[in-house]
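Of the protein chains in this complex, one is absent; all others appear in place.
Note that the chains are named A, B and C in the order they appear, and that numbering of residues resets to 1 at the start of each chain.
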Amino acid sequence: MAAHAHAVKRYPGFWGWLWDWLTTVDHKKIGILYLVAGGLFFVFGGIEALLIRLQLMFPMNDLISEDFYNELITMHGTTMIFLAAMPVIFALMNAVVPLQIGARDVAFPFVNALGFWTFFFGGLLLNLAWLMGEVPDAGWTAYPPLATTAYSSHHGMDYYVLGLQIAGIGTLLGGINFMATIINLRAPGMTFMRMPMFTWASFITSALIVFAFPALTVGLVAMMFDRIFGANFFNVDAGGNIVLWEHIFWLFGHPEVYILILPAFGVISEVISTFSRKRLFGYSTMVFATILIAFLGFMVWAHHMFTTGLGPVANALFSIATMAIAVPTGIKVFNWLFTMWGGSIRFTAANLYAIGFIPTFVMGGVTGVMLASAPADFQYHDSYFVVGHFHYTIVGGLVTGLLAGIHYWWPKMFGRMLHEGLGKLSFWFYIIGFHLTFFVQHFLGLLGMPRRVATYLPNQGFDTMNLVSTIGAILMTVGIAVFFVNVVITSLKPRHAANDPWEDGRTLEWAIPSPAPEYNFKQIPLVRGLDAWWKEKMEGNKELPPAEPLGPIHMPSPSILPFIMGVGFFISGFGFMYNLVFAVIGLVIVLVCMALRSIFDDHGYHIEPEEPKKGEVAA
Amino acid sequence: MSAHEHHAGALPPEPEKATLEGRNKILGFWLFLGAETVLFGTLFSAYLAFRNSVLDGPKPEELFQLPMTFIMTVVLLVSSLTSVFAVQAMHRHKTGQMLGWMAVTIALGAVFLGLEIYEFNEYAHEGHRFTTSAFSSAFYTLVGFHGGHVAFGILWIGLVILQILKKGLTVVTAPKVYVSAIYWHFIDVVWVFIFTVVYLMGKV
Amino acid sequence: MTENHSASQPQTQRHRVEGPQKHIVVFVLSMVLTIIAFAAVAAGKVNKLFVIFLLLGMAIVQAFAQMAFWMHMKDRGHFFPIIGIVGGVFVVIMLVALALLWTWW
Partner (left out) sequence: MNRWHAGKKLALALMFGLFPLLAACGRADLSVLNPQGPVAQRQFDVLMVSVGIMTLVVVVVFALLIYVLVRFRRRRGDNSIPEQVEGNHKLEIIWTVIPIILLIILAVPTVGAIGKFAEDYWDDPNAVQVKVTAYQYWWEFEYPQYGITTAQELVVPIGKKIAFELVAGDVKHSFWIPAIGGKMDNNPGLTNRFYLEFPTPGVYRGRCAELCGPSHAYMDFKAKAVDQASFDRWVAAMQGPAVLPEDDNIREAFVSKCLTCHAVGDQGAPIGPNLTGLGSRVTVAGILFNDTPEQEYVIDPAKTEENIKVWLEDTQKIKPGNMMPSAVDLQLTQEQIDGIAKYLANYRLDYE
């Protein structure tokens, strides 16, 4: 991760390098920070997953204790969703969206850095639970009363509540930032209906974040007040009600599922279209389908609660609403297939992941429709069938999509091409391992295995399938390990990726050098249609038409304040658990930083654009 | 377009929207208010769910005093109006007037906050504490979150006043005035629903 | 989405100096609605369900007026602010419906 030429004052050596990364407000660098942090948490979550699978490899296995097992499942779920999947999504959004809309940066570069550091310190706080020996253990859904102090008296769930609260603030800031960026910073000519599909997906995802995360915030506040200040939201004896938590959690939680999957849809649309050399089939329908999915996503949360006892009317309504989501999703799948139809499909590693996504996600989608049927869900609910289903959507869908996106945009982010052979090898290990792991889990559920069990009795017909599942998990691990090897090998190679390394790039990011210069575009481009870069290439142009004359480029100054604010939140999180004085100190740090940011105007600095250098354009 | 293109004395008619940064700020803040709407909505739904879970504590109709609530409502409503006047003064580039109205706004906000603290104190003496019941927890969380927003608004507008005194009204400071005013109105609108749903409907 | 103006263009706005009249009208309206609301509750003899709907109706009218005028949502260029608030309100409606339905159930 080398830093490139920087026009502001830079300090030499390691500390200068570190300072550069701690203070950066450049969306491309923040994207890399998100990718590194997300990758780190992904490794944590992956180790947890592997331990879970090893424990379940044999009946009545005693590799790990029941307590530890519950800690593992809780941390695995929480880490993977909030600390691995979300940041990698933000990594791609940061790396790509400003480039795709022809912008120099996001709307709020400072807030962008703040969002990252807040997320990072929230995640760190949550994972410090391992070191402190008091680990969350009530499942990632944290249903009370199991998650209240009456049944979980140690600080484990406090780490969950406070860590997620802090990470959630970061995510909310990111969501607002990307909405504002996409609304206000599109290049001239880039109308909404000319935006690349990934940008659309990012826009809708950001909107979902803005409207869904506050509900989680309130849920976590209520849980925190219950746990720390003796409130009674979920205390049945004092008139509280546990179902409130389930409603609030899933009112956030279901949109969260679409927050996760929509960016993957966006990635697939880009990758498949590029490697088929064809424009996206039915672009406007795709946009409409995305909006519809997001809208319906808010009206289906109670399908996670069919067995809670909401009554037949609610169950019927939520069943039908849930089934309705299958329609726009189905439209998307067929539009991808017909994007490839008549195209000229190139099987790069990125495209393999994207193509692998389609059947895998379809299988996750159809089991989703099966789950939507409330009476049958009485059987599936909280069984391994559900585990199989949501791993098909979140791993088979989201993670596969993210891996496609990472392979696809890696040259734009780092200026180097990932090794194709290793990429393909990792794909085959990953996809075969994935299906081995999770396909059998549907049947385990149907044969009567509940989820979240630390072990199971022999002689119930579970043994073989659990063994197969564990072998699959090991294969998947190999696939991911090959990917990491690929990353390491690639980082050692020279940085010589071309502007448009896939040669069939369609959108604006492929018109500029890889990696993009600090200011992205020397001149803000004029966008003349959908797939703007493709259009220019087809007309024989070597560059985008500029929308402004060459001139000094204004850049925002780096700042250490976002990092300090993250630290402030971190201190305050600890303080809420152990000593309220520190909670206050942490929050005061945050407020003081906010005031400092307001008082001292950021005048930024200017980059004088040089004449095009030969070295900048790849030979 | 950067802040440097505008110099003092050549302030545009709507200085808050003169720069891209200003427009970004206003848009981003509106989106934040969308999130705040959900935040308060969730708190309202928790309150509504628990409005009857009073246990041994005082019931809402015994607890709430209409005259007090009415005074608080009027104070906040007037402060919202003075906040509009501040923005109007800004549009006319009358910095002094603007600062005056902002000062009035935060003064009224402080009165509101003082009354709320007094009110909470009274309730606690009547046995309506944070931990009494699910109803009391939900009440204090909802109304307390609103009070926290008022307190933050006072600090914020105060800081903006100090900045204007130091830097004057420019295209950099104008968006701060505008955005803090929008925030203040939003708090007032939330209070409209609090006095309706919590206090008045609790007395019906 | 029919919105297709390019947002990076500076918005050219004509200078209109607003008088305070409209805002005072909104203030008076808000005050009147507030007084009616408090009076309806203080009177205490009216039909309960009617009062609740009256209170909610008046709160919505008052909030709407304040957002339209004081928060300038009626002005041009407020498409996305409206989306933001409407989106939030949509989620809130789901939430409040949830709270009410579930406590009745």
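Please note the rule applied: contacts are C-beta pairs under 8 Å (C-beta built on N, C-alpha and C of every residue); 3 or more make two chains touch, one makes a residue touch a chain.
Since we're looking at a predicted model, the values are computed, not measured.
Asker: Using the whole complex, pick out the displayed chains that touch the missing one.
Answerer: It touches the following shown chains in the full complex: A.
Asker: For the chain left out of this view, which of A:Thr191, A:Thr307 or A:Ser598 touches it?
Answerer: A:Thr307
Asker: For a quick check of understanding: of A:Glu134, A:Glu256, A:Glu270 or A:Asp377, which residue touches the chain that isn't displayed?
Answerer: A:Asp377
Asker: With the missing chain put back, one of A:Ser153, A:Ser344, A:Asn541 or A:Asn579 would touch it. Which one?
Answerer: Hidden-chain contact among the options goes to A:Ser344.
Asker: Touch as defined at the start, partner being the missing chain; which of A:Ala324, A:Leu422, A:Ala498 or A:Val584 qualifies?
Answerer: Answer from the full complex: A:Ala324 touches the omitted chain.
Asker: Sort through A:Tyr456, A:Tyr519, A:Trp533 or A:Phe563 and give me the one touching the missing partner chain.
Answerer: Once the missing chain is taken into account, the touching residue is A:Tyr456.
Asker: Consider the whole complex, including the chain that is not shown, and state which of A:Ser276, A:Thr490 or A:Ser559 touches that chain.
Answerer: Here the residue in touch with the unshown chain is A:Ser276.
Asker: So that we can see where the missing chain sits, which residues of subunit A does it touch?
Answerer: 65-67, 69-70, 73, 137-139, 143-146, 151, 236, 240-243, 276-279, 281-285, 307-309, 311-312, 315-316, 319-320, 323-324, 326-327, 330-331, 333-335, 337-338, 340-347, 355, 358-359, 362-363, 366-367, 369-370, 372-379, 381-383, 440, 443, 445-448, 450-457, 460-461, 464-465, 468, 538
In this section, only the chains that are shown with their structure count from here on.
Asker: Examine which chains touch each other and state the graph shape they make (line, ring, star, complete, other).
Answerer: Topology of touching chains reads as complete, every chain touching all others.
Asker: When the contacting C-beta pairs are counted for A-B and for A-C, which pair yields the higher total?
Answerer: Counting C-beta pairs in contact, A-B comes out ahead.
Asker: If you average the Cα atoms of subunit B and of subunit C to get two centres, how far apart are those centres in Å?
Answerer: Distance between chain centres: 15 Å.
Asker: Counting only residues that touch at least two other chains, what does the list for subunit B look like?
Answerer: Residues 20, 23, 27, 31, 34-36, 38, 42, 45-46, 49 of subunit B each touch two or more of the other chains.
Asker: Which residues of subunit A are in contact with two or more other chains?
Answerer: 179, 183-185, 210-212, 215, 248, 251
Asker: Can you list the subunit A residues touching subunit B in their complex?
Answerer: 107-108, 111, 172, 175-177, 179-180, 183-185, 210-215, 217-219, 221-222, 225-226, 229-233, 235, 238-241, 244, 248, 251, 554, 591, 595, 598-599, 601, 603-604
Asker: Considering the complex alone, what residue numbers of subunit C touch subunit A?
Answerer: 1, 3-4, 6-9, 80, 84, 87-88, 90-91, 94-95, 98, 101-102, 105
Asker: Using the touch rule from the top, collect the residues of subunit A that touch subunit C in their complex.
Answerer: Where subunit A meets subunit C, its residues are 179, 183-193, 207, 210-212, 215, 243, 247-248, 251, 287, 298-299, 310-311, 314, 524.
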